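Shown here: the complex without one of its protein chains, the others still in place.
Right, chain A next:
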Amino acid sequence: MAAEIKWQELMGGVLAFVGAVTASATHEIKNELAVINEQGSLVQELLQMAARGREVDPARLEELIGRVLIRVARADGVVKRLNAFAHSADLERQETDPAQSLELIGKLFGRLAGLRGLTLELAPTPAGLVLPALPVLFEQVVWACLRGAADVAAKGSTLRLGLTIEGDAARLLVEGELAQPPALPSAPLLTALRAEARVVEGRALSLRLPLAGAEG
């Protein structure tokens, strides 16, 4: 008999996850805006100096504007990811394309990995896979695995994230130089996804998830 899903705990976890992702992404956007603000302000100040007769190098202005445009593109990328993530919680989406979700979460987790001095590598995911789950739940479990591994990973090391097929299931693996066994995702989340999690030889976190069409 399938384990009963504890909805209240599950939804509490989802809310905390959405909050963590939103906080991280908006922090990233804020950083881009801060740089754009400095560069735009410097251009303005240099132009004001030019208007007062001081010589200003046009190449310097062009360089600054070029950097502003690069930063705008970076901020736009974060906004697009945040928007895609927001749609992960659309309730009518009962299936997940793991390749899309892994790419999204990999990028969203990148800032947190960087703050911990970690590099995140995502192995290519087989195309055409479908998981019978809300995208936000799959993304939450991936985030939880990455967070658990990052908490115990050696500074300056690399975390590797990958998903492979094992019969009628998908196998998610997070590997790295882990100083101790990482924390597992919460039980209500694993139950909702019909997933099994385990630590492999103290250095990797492995998650087995049924593919669409597999009997639970």
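The criterion applied here is as follows: a residue touches a chain if its C-beta (ideal position, glycine included) is under 8 Å from a C-beta of that chain, and two chains touch if they have at least 3 such contacts; residues count from 1.
Quick note on the criterion: contacts and distances are computed from a predicted model.
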{"item": "Among \"Molybdopterin synthase catalytic subunit\", \"Multiple sugar transport system permease protein\", \"L-lactate dehydrogenase complex protein LldE\" or \"Response regulator receiver protein\", the UniProt name of the subunit that does not appear here", "value": "\"Response regulator receiver protein\""}
{"item": "Residue among A:Met11, A:Leu47, A:Leu115 or A:Val200 that touches the chain left out of view", "value": "A:Leu115"}
{"item": "Residue touching the undisplayed chain, where the options are A:Asn37, A:Gln94, A:Thr164 or A:Gln180", "value": "A:Asn37"}
{"item": "Where the unshown chain meets chain A, residue by residue", "value": "26-27, 30-31, 33-39, 41-42, 45, 49, 64, 67, 71, 114-117, 155"}
